[in-house]
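For this view, one protein chain was removed and the others were kept in their places.
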Amino acid sequence: MSEAVSKLYKALRRILAEPMGAFGVALVVLMVFGAVFADILATAEPSDISPRDRFQGPSITHLLGTDHLGRDLFSRVLHGGRIALSVALFSIAASLVIGVVLGLIAGYGPRWLDNLMILVFDALKSFPTVMLALALVTLFGPSLTAVVVVVILVNVPGYARIIRTQTLALKSAQFVSAAQSMGAGTTRILRAHILPNVIGPLLILASMDIPVVIAIEAGMSFLGLGVRPPTPSWGAILNDGFAAIRDTPWIAVAGGLPIIVTTLGFTFLGETLRDVFDPRLKVR
Amino acid sequence: MILSINNVEVTFRVGPWFNRQPILGVAGVSFDVAPGETFALVGESGSGKTTLANAINGLQSISNGDVTFLGERIDTTSQRNMKPLRQQMAMMFQDPVGSLSPRMRVGDLVAEPFHIHKIKANIKEETERLLSLVGLSGDFANRYPHQLSGGQARRVGVARAIALNPKLIIADEPTAGLDVSVQGEVLNLLNDLRERMDLAMIIITHNLHVVHHVADRMAVMYLGRIVELGETESMFRAPAHPYTAALLSANPEPDPDKAKERISLPAEVPSLLARPSGCEFHTRCPWVQSRCKSDQPFANGEVRNIACHYPLSPGDKLPVKQSSI
Partner (left out) sequence: MNILEIQNLNVTFDTEDGQLRALRDVSFNVPEHRIVGIVGESGCGKSTLINSILGLLADNGQVEKGKILFEGQNLTELNSSQLRELRGVRISTVFQDPMGALNPVISVGTQMLHIQYRSSLSKSEKLDNAAEMLRRVRIPDRESALTRYPHEFSGGMKQRIAIAMAMMMEPALLIADEPTTALDATLEVATIELLQDLQQQIGCSVLFISHHLGVIAELCDDVVVMYAGEVVERGTTRQIFYRPMHPYTERLLQCDPAGQSERTRHLPTIPGEIPDLRLRTPGCIFAARCHCREDICDSTPPEVEIEGQSARCHRLVA
């Protein structure tokens, strides 16, 4: 256990040694801190409407001002961060699980199954994200579920393909033949011998997808296809702000700034992770 | 006999789907291995020795013939029935480090056979016992394969192979990629274990010097066929097949002044897609006669099997090229 801790510590040191990595970590920590402690940090209930306080500028009581219903924007941004982060983490985790399983099956299974699965992945991938989102919303109605399903459908084919390619390459590796010769079954070979060797690069890529998911969630909520009011979401705040951008620009800023900050933070962090741990993926 | 293989053929299909061509990787090979015996399969790359090993191990399906291990036909048995037989037969692959799963620790690698066959044992104790048996201290259990030298990785492979007390070990190039000073260690270790555990071994190699020291009997393969099979010592003393003679003479020895009587062969090995007619060695044989081009010779003889129409006898003058250094 202590070895794992020291490994983690070493990794963190290497990330912090890169200026871009340190900046990324700082932004991400800020964002996660805000999301986790939203209840304590929030100065008001995020959904409490107070018509008297509509369209107030930033002040001591309302750090980021209020919106057209008089809701405290600072609190809404914090709680919106919670939504954004949990949607991102949950849907990426689900995409990872599904993608890895499908990729292993495609890579290790018979040739015809592989061909069939590749066909399905390619078909899914050729679908524009927006179309997919619209189609799903007509099915489920605007909701968080729709957002999550869209993200999974968008990510799984890519993840599965990465795992499949590497599994194919490892299928004939000597250590896999050795396991077969000892009598190991397919599940054991996939779990103990192939998975640990293929998952690393995918985890790095997935971490770089977190900002993309946050943007998708914000985008769908902005269009009214995602989170339903009054639940706070950065996209929804941005939309509210757009309606009144001439008179009260701080609303749009309150919605847009956190999106930019988190996206930037996660992107920097992900790129540093990639450069530090998997230089092969580096684009020159 | 612990293992009998009889007329085994392995066919691969190559080419695009509309024009699949069958090629014979292993063409009608037969031999037996007795308990406690060390048998060597010798041949150059592409001679089918590794394919044959995989066929014996059941990793490669065979298109003809039969393989009998401990009285059971393993070429026709199901994967389920094969599993218990795999406890009795261990395979060591060519690459010492590459045959170890890179993200597993040595301790887990050595313990793997116990997990696969669900054998109840004090795994920690067993791993330590096995590691000390191959001359590695207990601290090695926590290392990863990339932290091992070639010789150490090979020892881990040996420890894993003997974990379940097998009757037969198939070792594919056990000394490949190892330094000279370490080759002896690994061969000595295998030999000690063979004596102690009454193991039978099949050693696959192109290193004739190794064969000379470890094998009781040897078979020389060419284009997927056994061209000569017999007692190691007598074959080294008096090779009968011209190919065996050429291989033996091509073995550079660490002695600068030793006069080298070499049989030089044309370097072009025929393709498996276009096997020569008659004796398949006739395209390179220095003693070729007209009959060799049309009639295929078949192995004959009780102690020594030779697939050649005109085998050499010990007194024969070799058509050699004297190289002077």
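As written, the chain order gives the labels A and B, with residue 1 at the start of each chain.
Just so it is clear, a residue touches a chain if its C-beta (ideal position, glycine included) is under 8 Å from a C-beta of that chain, and two chains touch if they have at least 3 such contacts.
As the structure is a computational prediction, the values presented were derived from the model and not from experiment.
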Could you tell me which shown chains are touched by the chain that is not displayed? B
Looking at B:K83, B:H212 or B:H309, which residue reaches the missing chain? B:H212
Which candidate, B:V8, B:V182 or B:C285, sits in contact with the chain we can't see? B:V182
With the full complex in mind, choose from B:V26, B:I226, B:L265 or B:C279 the residue touching the hidden chain. B:L265
Residues belonging to chain B that touch the chain removed from view: 44-45, 149-150, 179-185, 187-188, 191, 206-210, 212-214, 232-233, 246-247, 250-257, 260, 262, 264-265, 267-269, 323, 325
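Simple rule for what comes next: only the chains that are shown with their structure count from here on.
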Note: chain B sits from chain A at a C-alpha centroid distance in Å of 52
Using the touch rule from the top, collect the residues of chain B that touch chain A in their complex. 54, 57, 59, 82-83, 86-87, 90-91, 93-95, 98-104, 112-113, 115-117, 160
Mind listing the chain A positions that touch chain B in their complex? 173-175, 177-185, 188, 192-193, 196-197
